[in-house]
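Note that one protein chain of the assembly has been removed; the remaining protein chains are unaltered in position.
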């Protein structure tokens, strides 16, 4: 018996050149569209009458990008949600996920260049907008692949030990992580760019200054700080892998290693995840 | 305010050589351990007294592999769950995810070789076992990264069209996908290897023989076939990306292309997902 | 001053369905085309008159695949080389690199299915054909991403030690590698499929049965065995990363680990490379 089901198009790679007088701006997005809804006949009978092709979703994203991608990715997502609810009567809920890739303007001869750009890092700004038929829009935003590291004010002590515990207690360790953050907004008509910038800066500053007793401890501080600083954020979920940096044992060679030389590792990694919600008052 | 939270260790890469008389067998696993529970003090106060380090989780996986990794990955996962509930009193629920990578025995001089192996493809067998304190164990299994393709008995016609629709209706197309399947078992004391083999073979055979009107149509048939063939499976979720193969337009060169030559693409891709549950009778 | 230069198209993804009566066969290739030659004006003056676009190279690969991709990838590569030398007068040398991805036919109801397939592993068969204007064709073949492991008959002892050496001598270790092999043929009109199959089987069997004193030792044996078994191969280059498997120290937990439980690692890795040539006699 068919239960939850959805379909859509993912990996829609869209670049828009915004051509202003004497200056281009660049938008570089990866978009995914998803429909939930009444598609039982498609699944069970092979009847496609209600199915808008995913190829059409893709075409629509490019077509609407021309006029509707002018401000935030959240606004563009909301425009796509509204469009698709009209275009696909059988669809009960549309979700649009957008990742934006940053580009930095190049300089030449000491001045910003009008149309040449350098790709930023792997960090992406995320937006997920969704809308149920007859319901209000929901907007989530976030950050993906933001790699940060602190080489001070981080320890891990006083933990539970059992017969398989060999980890030494440490006052001073490297704390490196790749931030995955998702937060939800309490409204759909905000200045999303401003909220994003403040959330991102709050996450970074809190990470930098926190006296960290563990990844959990700093994660909690980062989430609470975001809720304190940005009232329009209702809750935030953080997923922080602990990218372990192992102190090299140089004593084997008659040398000292005063927390200077580390092996950076990818696997295995700790994974610490939590949601921080605004308390009901 | 701290809401849902979990922590654990991911990416634990474990190889076990099972040394039998005159023949080695190989087990190659990637394990992730996750604790949910009462870790408010760790998050809010930086008090680690209840926190079993993720490094200890890793050590435990290797240590228990020696004696407890003898049969299915589901059994090993259940043993780890039971162990960790004892080791970590603050933990309310343990989840262990295991992916098993297949190796094929090499032959030499016409006979199977006792200790040389060829790595199989990217396909992995998955098991997720979990246990809440005081509750029963839950067992899910699945398949990841199983790439399949059919070059016949697949079309896509009669779909909804709007002004952005350009996709032609096709009677005969390539249907290629990378199967992600997860199913849940109704008990925790089954012959998991036998159930897995039957589920995998049912998925493959149904994909091969189905007269496909769409990805949704074949997904549904694959899920229903698994429920019909394996009574101990309660529900199955399938996630099938549509890896599009575009027919090359050779008419531009005065040539015919009778569904012979295709461009294989990675992006964008359709994504079709559904859960099929056993009907209540 | 412009020195060596080349241009071309890479990542041409081509799938061909060979439609025989009652049975399809599948060819799945990734092709790269490269021109070397007299393109000074393009570089220095921006004059494109001699430049065949890389988009045309791509179109040509798809167009010629219809009639010329019938046998080995080496034959298809040679046909492309001959075509491009005609099409591009300024080009002095054409090189075509092809990787073929394997698919296995699915079975249904106990019989091979006519048009459903399962993707093999990451292993690829390689061919590189090249032809200089007025010269003879050269053909190289190879294997990429073939992961193999032996859990017996492998040690590493008696090595050079210095103050930074901590590696213990071991009689019995896991030897795992991802074979990258390239070999050159002494002629361009061979049964390339047969030669490939024999080279691959010789590499695998030699790896399996060799009493390995080091990666170098086994690499050399594998290369020499290929030259001994396949007279039409003139030389072979092998690149064998040593994918280290670290024995877990279970003695810390009062347990024994008789070469049973290992940590599989990706980084760092040893890398052993050599070319074996047929001796001049």
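Read from first to last, the chains carry the letters A, B and C; within each, the first residue is number 1.
The working rule: a residue touches a chain if its C-beta (ideal position, glycine included) is under 8 Å from a C-beta of that chain, and two chains touch if they have at least 3 such contacts.
Computed from a prediction, not measured in an experiment: that's the story for all the values here.
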Candidate in contact with the missing chain, chosen from C:92, C:235 or C:257: C:235
Sole contact to the chain not displayed, among B:45, B:163 or B:194: B:163
Interface with the unshown chain - residue positions in chain A: 13-19, 24, 26, 28, 59, 62-63, 65-66, 103, 106-109, 113-122, 146-153, 174, 204-205, 207-209, 245, 248, 250, 253, 255, 257-265
Residue numbers in chain B that touch the chain omitted from display: 163-164, 166, 252-253, 265-267
Chain C, residues in touch with the chain not shown (by the definition above): 1-13, 32, 34, 39, 42-56, 58-60, 63, 87-88, 90, 156-162, 164-167, 211-217, 219-220, 235, 241-242, 266-279
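Definition applied: only the chains that are shown with their structure count from here on.
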Fitted rotation between chain B and its twin chain C in degrees, CA, nearest 5: 180
Inter-chain centre distance, chain A versus chain C - centres from mean C-alpha coordinates, in Å: 38
Centre-of-Cα separation between chain C and chain B, whole angstrom: 29
Cα-centroid distance, chain A relative to chain B, in whole angstrom: 25
Where chain B touches two or more other chains, by residue: 13, 59, 63
